[in-house]
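The complex appears here minus one protein chain, its other protein chains still in place.
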Amino acid sequence: MKLTKLLSGSAIGLAMIMSTTSANAAGDLTVVSWGGAYTKSQVEAYHKPFIEKTGVNIKSEDYNGGIAEIKAQVEAGNVTWDIVDVELSDAIRACDEGLLETIDHSTLPAGANGKPATEDFLPGTLYDCAVANIVWSTIFAYDKSKTPNGPKTMADFFDAAKFPGKRGLRKGAKVNLEFALMADGVAAKDVYDVLATPEGVDRAFAKLDTIKGDVVWWEAGAQPPQMLADGEVSYTTAYNGRIFNAVAGEGKPFEIVWDGQVWDLDLWVIPKGAKNKDTALDFLKFSTSTEQLAAQASYISYGPARASSSPLVGKFHNADIDMGPQMPTNPANLTNAVQNNFEFWADNADQLNERFNAWLAQ
Amino acid sequence: MGKKMSDTAVNNMGTQAQKLAAENNPLITADGIPLKQKLAKTTRKMKMRALLLTMPLVLFIIVSFVIPIGQMLHRGFYNPAVSNVMPNFSIAIKDWDETTGEMPSDEILKVFVEDLALARKNREVGKTVGNMATRINYELPGSRSLFTKTARRADKITEGPYLDELIAIDKKWDNHNLWRTVKRASNDYTISFFLAALDLKYDENGEISRADPLYQIYVPILMKTLMLSALITFLCFLIAYPVSYLLSTLPLRTSNLLMILVLLPFWTSLLVRTSAWIAMLQTEGIINDIMVYLGIIGDDGRIQMIYNQTGTVISMVHILLPFMILPLYSVMKTIPPSYMRAAKSMGATNSYAFRKVYFPQTIPGIAAGTLLVFILAIGYYITPALVGGSDGIFISNLIADHIRKTLNWSLGSALAAILLVVVLIFYWMYNRLVGVDKLKFG
Partner (left out) sequence: MSAQIILTDEQKYHTNLGLAALVASTVLFAIFTGSIAGTIGFFLIFGIPFFAMNRLPAYATIKDKVSKYIFMTICTLIFIFLITPILIIIPLSFNAEPYFTFTEGMLNLEANAYSNRWYADIFRFGMTDPDGTENWWSDMWNNATWVNAARNSFFIAICATILATTFGTLAALGLSRPEMPFRAQITSLLISPMIVPLVITATGMFFFFAQKGIFPFFPESLANTYTGLVLAHATLGVPFVIITVTATLSGFDRSLIRASQGMGATGWTTFRRVIMPLITPGMISGALFAFITSFDEVVAVIFLADVDQRTIPRQMFSGLREQISPTILAVATILVLISIALLTTLELLRRRSERLRGLSPG
C-alpha cells in the first residue's frame, strides 16, 4: 500500500534526523542547575573557563530542585546527569540513600593562600557526597518605585493591614514556616526549637493564615522578579541573587530586605553511576577553587563557600557595585538571620508538607 | 443494520441445522463428517482467527499498560525498605510480642545494633540506613535522624544491655510505640500507605484511628475532585444540550459546518486551550479588561478568575465539552422531529412535549456524555496543575507530587490505586449502561 510505504519512509527519515541529534550526548558533561541568572553566573565563572582549559563540551540543564530526577536516574541505571547543584537537605538525603558518589575531600585543591581545602572551606560546607559552592538566601523584596516606604522587617511583610497588596511566597512548607515564626516575634536563634513543638507549628500556620488570601505562590526561582516586574505582586520572597541581578543587571527598582533571611548552601553532587564521573569530578574541583568561586561572586550575589575567596570578591561584572555588602553572609545582613536546619527538614518535611498542602487546599 | 441482519440469518441457519440434526439422522457433509461437528469446528476456527487478530494488541496492552499498573498497585502494599536494609533484624523482631507492653529483648536489640552497623557501611542504592529511616519516618514523623544518628555510632556499641546503650545515644529509643512502629515497618507487606491515603494512621496504642484534622488532605481532596468533576459534568450538560439540539435539527450541510466549531477545540492541544484560558481569565486578561472597559468593575476591582477553582472549572468545561456534545448529538440525530409535532398536534404545550416526549429519548445520550465527561474529569492533572492555583487542584496532582517530588512512591501508588478503583467503578457503569462499543468521535 502507498500508505504503508509513506509511513515507513517518513519513519526512516525521522530516525535519521534523530540520530544526528543524539550523537552529541556522549562525551559532553551534563551540568544541572537552577536556571536563569544563577545558571548564567555559573556559565560565566565555571563553564566557560573549564571548556577553555579542558576542551570538554558542557551541556547545561535547568531543574527546580529536589532529588526526584536523580533518584529515578540512579535506580533505572540510566544516569544522564553528571553533576547537579542541590540544596543541603536534598544533598544529605540523597547521600543517605546511596544515590550519590562519595567525594574524597583531600583531593580538593588547596586554597590560593596554600591552606588545605578541609580548612579553607567554611565550617559545615563539606559533606561525604557534596561540596558546597555558594551560600544563598531566601529574603523578601519589593518594588520601591511602587511602594516607596516599603516593609522593613519580616513582621511588616506579614502585616497585610499596614502593607496591603499581593505577596509572593514559595509553594511549600520550608522557609515559609521560619518566616512566619520570625514575623510572629520568635527570635532567629529559637526558630527551630519552637518549630519542633506542635504548638510552634500551629503558631506558624496561624501567622500564615493572616496573609493567606493575599498570597501568590511561586515555584521556580525565576518567577519572583518577574512577578514583581509585572506588578502581579507587591512584595515577594525570593532568592537574593535573583533580585540582585534584576537590580544590577536590568536596572529594576527592587529593594531587598535582609531582616529574617533564611540562608542555605548550594552544593555540587555527582549522581552514582554518572556517565562522565571523572570529568564531573574534575569540573567539581575546578569550579570550587578559590578563583572560580570568587569569579562567580562577580556575576551573582551569592557568597563563596571558601574563606580564601572572600578577599578576592570585588565588583559586579558590568556595574560599579561592591559585591561584599550584597552577600547573605555580610555581617550587616546577618543581624536577624537563620541558617536552614537540614536535619529538622529531613525529619519533618513529609509531615509538614502534608499539613501545608492540607492548609492550602482549605 | 446490515451486520445485524446477517447475524440473525447465520444464527437461524445454525439453530435450524441443529434442530434437524437432533430430529433426524445426523446430516453428513461431503467429507463424511457430521454437519454438526463440521459446523462446530468451523465456528471454532473462525473464533480462533478473530481472537488471533486481536492478540498482538492485547499482548501489547498487557505488557505496556496492565503489568505496569499492576506493579504500581503492588507497590502500594509492598515496601521492603526495612527488611532490605536490616535482613536479620526484620526476622528477629517477629519474636517480639508488642502486646505485652515490654520492650524488645536484649537478643533482638543485639541483632538490631549489628544490622545497623553493617547497614551503615552499605552504599548500595535502596539498601542504606537512609532508605530505612525514610520509610519509618513516614509512619513516625521526626524519627529519621534518630536512625541516621544511631547508625553512625552503632559500631561503638559492643555489649549490652543494648537498650540502655541505645538510650544513651538518644532518649527517644525509650519508647514502646517507636519499637512497635519499627516492627510494623519491618513487614514487607503493609497497609500503612493505604491508611495514610485515607487520612488514617496507627495511633500511639497501635490502633487505627483518624489523622489529626489539620493533617487530613487526601480524603478532602478526593471529595473535592469528585464534587468539582460533578459540577463540571453538570455545566457541560447544561451547555451541550441546547447546542446538540440545534445541531441535530439543522440541515446536514449547516450542522456539519457548525460541528467544526465543536470539533476544532476537540482537536486542539490541551496546552493550547489552557494557555488560551490563562490569557482570557488572568487579572490582566481579556475578560477582566472587557469588564473594566464596560465599567462593570473598576480597574482596582479586577476579579481573580484563574489560579483557583473557578479557573479549573471554566477551562475544564471548555476542554471536556466536545465529549458531551458528540454523544448527545448522535442520539438526538436519530429522534424523528415528527414525534414532537405529533405531541403538539395532540394539544401538548412546548414544554410538556419536551419533557414527556423528547427528553426521555435523549437519556441514553445524556448517560453516555455525563459518564464519559465525569470519568475523564476525575483523572485530570494538567489543567488543575496550570490554572488550579492552590485550591483548584485534583487528587491526580497529589499523586504526581508524591511520585515526582516527595518521592513517597508507596503513598503515591496507594492514592493512585484508590483513584483507579473510583474510575473503574464508573467505567463499569458506563459499560453496563451505555456499552463501550458506543464510543464514537465525530
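All chains are identified by letter, namely A and B, in their written order; residue positions are counted from 1 within each chain.
The definition used in the following text is that a contact is a pair of C-beta atoms (placed from the backbone, for glycine too) under 8 Å apart; a residue touches a chain by one contact, two chains touch by 3 or more.
No experiment lies behind these values; they were computed from the predicted model shown.
J.: Which visible chains touch the chain that is not shown?
T.: Taken over the complete structure, the missing chain's partners among displayed chains are A, B.
J.: For the chain not shown, which residue from B:91, B:227 or B:286 touches it across the whole complex?
T.: Residue touching the chain left out of view: B:286.
J.: Just one of B:208, B:258 or B:297 touches the chain that is missing; which is it?
T.: Looking across B:208, B:258 or B:297, the contact with the absent chain belongs to B:258.
J.: Using the touch definition up top, pick the residue from B:132, B:305 or B:321 that touches the left-out chain.
T.: Selected residue, touching the omitted chain: B:321.
J.: Spell out, residue by residue, where the missing chain touches subunit B.
T.: The list for subunit B reads 1-3, 5-7, 10, 43, 46-47, 49-54, 56-58, 60-61, 64-72, 75, 239, 242-243, 246, 250, 256, 258, 260-265, 267-280, 282, 284-286, 289, 293-294, 318, 321, 350, 375-376, 378-382, 385-386, 396, 399-400, 403-404, 409, 412-413, 416, 419-420, 423, 427, 431, 435-437, 439-442.
J.: Where does subunit A touch the missing chain, residue by residue?
T.: Answer for subunit A: residues 1, 3, 7-8, 10-11, 14-15, 17-18, 20-22, 24-25, 61, 64, 72-73, 75-78, 80, 219-220, 222-223, 226 touch the chain left out.
In the analysis below, only the chains that are shown with their structure count from here on.
J.: For subunit A and subunit B, let me know how many angstrom lie between their CA-based centres, rounded off.
T.: Each chain's C-alpha centroid was found; their separation is 34 Å.
J.: Using the touch rule from the top, collect the residues of subunit B that touch subunit A in their complex.
T.: Listed in rising order, the residues of subunit B that touch subunit A are 122-131, 133-134, 137-138, 141-145, 148, 214-217, 220-221, 224, 283-284, 307, 389-391, 393, 398, 401, 403-408.
J.: Taking the touch rule as given, give the residues of subunit A at its contact with subunit B in the complex, in rising order.
T.: 66-68, 71, 74-75, 93, 95-99, 102, 171, 196, 202, 205, 216-217, 230, 232, 272, 343, 346-351, 353-355, 357-362
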